[in-house]
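And now, chain A:
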Amino acid sequence: MVLGIYPGCSLKGSSREYTESVLAVAKAFDIEIKEILDWNCCGATAAHNLSKELALALPARILALAENQGLDEIVVPCAACYSRLSGTQHELNQHPELKSKVVEAIGMEYKGTVGILNIVQMIDKYITPNIESKIVKPFDHKLACYYGCLLVRPKEVLKFDREEDPQSMDTLMSKLGAKPIDWAFKTECCGAGLTMSRTKTVARLSGEIVKDAADRGAEAIIVACPMCHSNLDMRRKEINEYNDQKINIPVLYTTQAIGLAIGLDRESLGLQRHFVKVEI
Partner candidate 1 sequence: MSEFEPKVVAFVCNWCTYAGADLTGTSRIKYATNVRIVRFPCTGRIDYMLLMKSFAEGVDGIIVSGCHPNDCHYTSGNFQARRRWIVFRNLCDFMGIDIRRIQFSWVSAAEGAKWADVVNTTVTTIRELGPYTDYKKVANYFEKEVSHG
Partner candidate 2 sequence: MSRIGVFVCHCGENISATVNCQKVAETASGYEGVVHSVDYKYMCSDPGQTLIKQAIKDKNLTGVVVAACSPRMHEPTFRKACNEGGLNPFMCEMANLREHCSWVHDKGDLTTEKAIDVVRTQVEKVKRNQPLTDIKVPVTKTALVIGGGIAGIQTSLDIANCGHKVILIEKDPSIGGHMSQLSETFPTLDCSQCILTPRMVEVAQHPNITLYTYAELESLDGFIGNFTAKIRKKAKSIDEKLCTGCGLCTTKCPTKKIPSEFNEGLGFRPAVYVPFPQAVPNIPVIDRINCTYYIKGKCKVCEKVCPTKAIVFDQEDEIIEVAVGAIVVATGFGIKQPDFFPEYGYGKYPDVITGMQFERLASASGPTFGEIKRPSDGQVPKKIVFIACAGSRDEAKGIPYCSKICCMYTAKHAMLYQHKVHGGESTVFYMDIRAAGKNYEEFVRRAIEEDTVKYVRGRVSRVYEKNGKLIVKGVDTLLGAMPVEIEADMVVLATAGVANPGAEELAQKLHISYDGYKFFAESHPKLKPIETNTGGIMVAGACQSIRDIPESVSMASGAAVKVACLFSQNELTREPLIAVVNRCAAPLYSTCVGCFLCQSACPYQAIEREEIKDRSGKLIKSIAKVNPGLCQGCGTCVAFCRSRSIDIQGYTHDQVYNEVMALLNEY
């Protein structure tokens, strides 16, 4: 089967390992991944602060490209991109007048029919059903599943999981043989885009997250968003300074955890690229 992918900027840059692990896992499950050609920025946090139309037009162009390239369904591994794309599709479907404005702006036909999956939904739909027989090394670890702010919100648009106490990643990790812990920071903010401009704030916010996970005995934090990953992994030095404590639990993408459980090569999953050494 063929599935489109919208990588977005992070997956091509700071989170190359996320892309690598998504592709490696997809391959293992015979899913052909086709990148949307000529894709552009989703607008991230910048566009919607400037202009509503721009914030809609950018993701709409991506979705229109996918439609025109014959993709019925795409996976958007970055939670922020996923939120932008889904939000746009929802908004344009609700407001035909906005839709016609946006169509005019992007100069392309846009129907708004492409199925948009986040990474957890993609795994649930195409990987989980066949996963049991493929597990060679049960991922027997205590894990803190961290959802971040965008994966499950806004509920009205995404209609995916419980927004305040999401469960989907926990369920998924249990299937790999892991023991997800009950903790308090599943959906707390990691500091997101403030990582460059207000590093101290990020250290504090992410620091609380990492500390709670460590205090409750998690051996790793599982994420589904490149932004969360950078803050929890790349900013570990600042985090440890904030906490005045050396915490070295690694941060893994869901796809990396699956890859390890089904016995994929560690390098193919990009584990060597992490700042915090992955030793599980």
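These made the cut because all candidates are chains of the complex that A comes from, given by their letters.
As a working rule, a contact is a pair of C-beta atoms (placed from the backbone, for glycine too) under 8 Å apart; a residue touches a chain by one contact, two chains touch by 3 or more; residues count from 1.
Just so it is clear, the structure is predicted and the values come from calculations on it, not from any experiment.
For chain A, the touching partner in this complex, chosen from 1 or 2, is 2.
Listing the residues of chain A that touch candidate 2 in their complex gives 155, 162, 164-165, 182-184, 212, 215.
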